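Coming up: chain A.
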Amino acid sequence: MSGGSILIFILKIFAAVTIAILGIMAGLIYKGIDRKLAARLQSRVGPPVRQPFLDFFKLMIKENIVPENAIPWIFNGAPVLALVSTITILFYIPYGSIPALFENSGDLILIAYLLTIPAVALVTGGFSSGSTYASIGAQREMVLMISYELPLVTTIIVLGWRLNLAFPGLKVFSLAALSANPIWGIVGPLGFLGALLLLLTLAIVTPAELSIVPFDLPEAETELAGGILVEYSGRNLALFELSNAVKMIVMGSLTIILFFPYNLAPLLHLTGFLAYIVDILFFFFKLFIVIFFEATLIRVALARLKIDQASIAYLIILSTVGLSGLLLIAIDYII
Partner candidate 1 sequence: MSISTYKIPIGPIHPSLAEPMTFNFEISGERIQSVDLAPGDNHRGIEFMARNRNVVQIIYLAERICGICSASHPFAFCRAVENAAGIEVPPRAEYIRVIIAELERIHSHILWAGIAAEELGFNSVLYLSWKVREEVLDLLEMLTGNRINYGMYMVGGVRRDITEEHIPQIRKTLEYYKDAYQTLEDVFLKDPSIALRTKNVGIMTYEDALHLASVGPTARASGVKKDVRQDQPYSAYADMDIKAITPDIYSGEVNGDVFDRIIVRILEVFQSVQIIEHCIDNLPDGEILSEPKIIKLLGVLKKAKGEGVGRHEAPRGEVIHYVKLNESENPEVWKARAPTYNNLMSWLPMLQRQEVADIPIVVASIDPCIGCMDRVTLVDSNTSKEQVLTREELIKLSIEKTRRILR
Partner candidate 2 sequence: MDFLNAKDLLSFLQKNLKENIVESHLETRTAGIKKEEFHNIWLEVKREKFRDTVELLMTLQYPHIAIIAGNDNGETVDLVYLFSLFYGEKFKEISINIKVSLDREKPSIESITDLIPGAQTTEREIKEMFGVEFIGLPEMRNIFLPEDFPKDVFPFRKEQKGLDELVQKES
């Protein structure tokens, strides 16, 4: 190995650590903002914005209890797995005009798979904790996962497919290519409508990914007393909370990159270091808007659904929405 490649390797590790830490911090800050906004919408005062940090540190010093009939290595491994897989996604996301740490031809496919890992980890952790509440929660999480996977994948595939039709030979599933060529620019009016439907699909999948009301069935506090997480405490619970916070950033970023990848710097004719700063600030602003609509507002405005209702909502209604988006884009291409 030459000296240059070692240097790049070390730089990449350094960058990865930085992204991981910044990602976690951003996740916690956005979570705090989300809680504060939700509280204001419900005419409460709400906790301070730094509350998720306080919660995290408090949980870290608490005792970590492993139930007697749990399987320790799975039980302890699940939260680590969940956190690692969500942080990995962060490396593939371009922030503003800063390119992603890793780039490849199939980023989006990889992200779709990585997104399922935290859910799978939750399910394994829930089942292995040996509690009835957690088992019911895990069953629900599985059903929910199977239900929202189809609309989510539809959205991703359609975007890549359309891009491929427009620019054959492009690495269509790489996020860089997707963010360089936003869908709105390459489709006609019908396709525009189709893309709007796809955006709606992704926006409604997000609450289930983040397991917030109305799709917080696996945790359902009033029914299952915390459900899937009921036996988790201390450090393990803190890790799950972290991975949830990071997931919020991931899902928000995904929406931004797929649908709103525009940057501010070219518009202001900025270059160099300043452009990076402006773009990343603009990126976080967009993230704030997206999270407000995809998480906070939905959570405040709706009641929790039942598992059959949630499943039908995803498998039938939302899949239909996603597929009609596909149909519209296809028709738009043909005519």
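Picked so that all candidates are chains of the complex that A comes from, given by their letters.
Here, a contact is a pair of C-beta atoms (placed from the backbone, for glycine too) under 8 Å apart; a residue touches a chain by one contact, two chains touch by 3 or more; residues count from 1.
These figures come from a predicted structure and were not determined experimentally.
Name the candidate, out of 1 or 2, that touches chain A somewhere in the complex.
1
For the complex, which residues does chain A have touching candidate 1?
Residue positions touching the partner: 41-44, 132-133, 136, 139, 213-214, 216-217, 220-226, 300-309.
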